[in-house]
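Please see the structure below; I have some questions.
All protein chains but one are shown at their positions in the complex.
Take a look at chain A:
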Amino acid sequence: MSQSIQEVQNEIIEEFSMLDGDMEMTIGYVMELGETLEPLEEEQKTDDNIVKGCQSKVWLDAKPNGDKIHFKADSNTAITKGLVSILVRILSDRTPQEIVDADLFFIDKVGLNRFIGTQRSNGLGAMIKQMKIYGLAYTAKAN
């Protein structure tokens, strides 16, 4: 049985707590996480898949996988890619309902609101919204 959304977030909070709130280490770690992201094929990096941000681009692709949604994503900046990988780790391969209901409490807890709060510049807030919209769309389809 895989971990719940709640459990994955607790695990992430735990990982970040080891960085002691050091901003450089946090950024370094976020970038490392980006390296682990399942690659998104170049042909999936279409304008349709772009989540609008100002300084960095995020591509998000969603595919049904049984009764769940599988997300793949990428970004043109290393920090955003790392943040994207965290969101994918939490929300990919969940049911649409789980995605719609997800309360992303880890953001405040690990001090990432600094990055995610500046939605305009990195498109991450928009990415969360887009993931939820996919969740809603699939829920609607299922009904």
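Here, a residue touches a chain if its C-beta (ideal position, glycine included) is under 8 Å from a C-beta of that chain, and two chains touch if they have at least 3 such contacts; residues count from 1.
By our rule, contacts and distances are computed from a predicted model.
Per the UniProt record, the absent chain's protein name among "Putative 3-hydroxybutyryl-CoA dehydrogenase", "Urea ABC transporter permease subunit UrtC", "Energy-coupling factor transport system ATP-binding protein" or "Probable cysteine desulfurase" is "Probable cysteine desulfurase". Looking at A:Ile79, A:Val110 or A:Ile128, the residue that reaches the missing chain in the full complex is A:Ile79.
Only one residue in the set A:Ile13, A:Ile27 or A:Val100 touches the chain that does not appear here, and it is A:Ile27.
One chain is missing from the display, and on chain A it is touched by residues 22-24, 26-28, 31, 54-56, 76-80, 115, 121-122.
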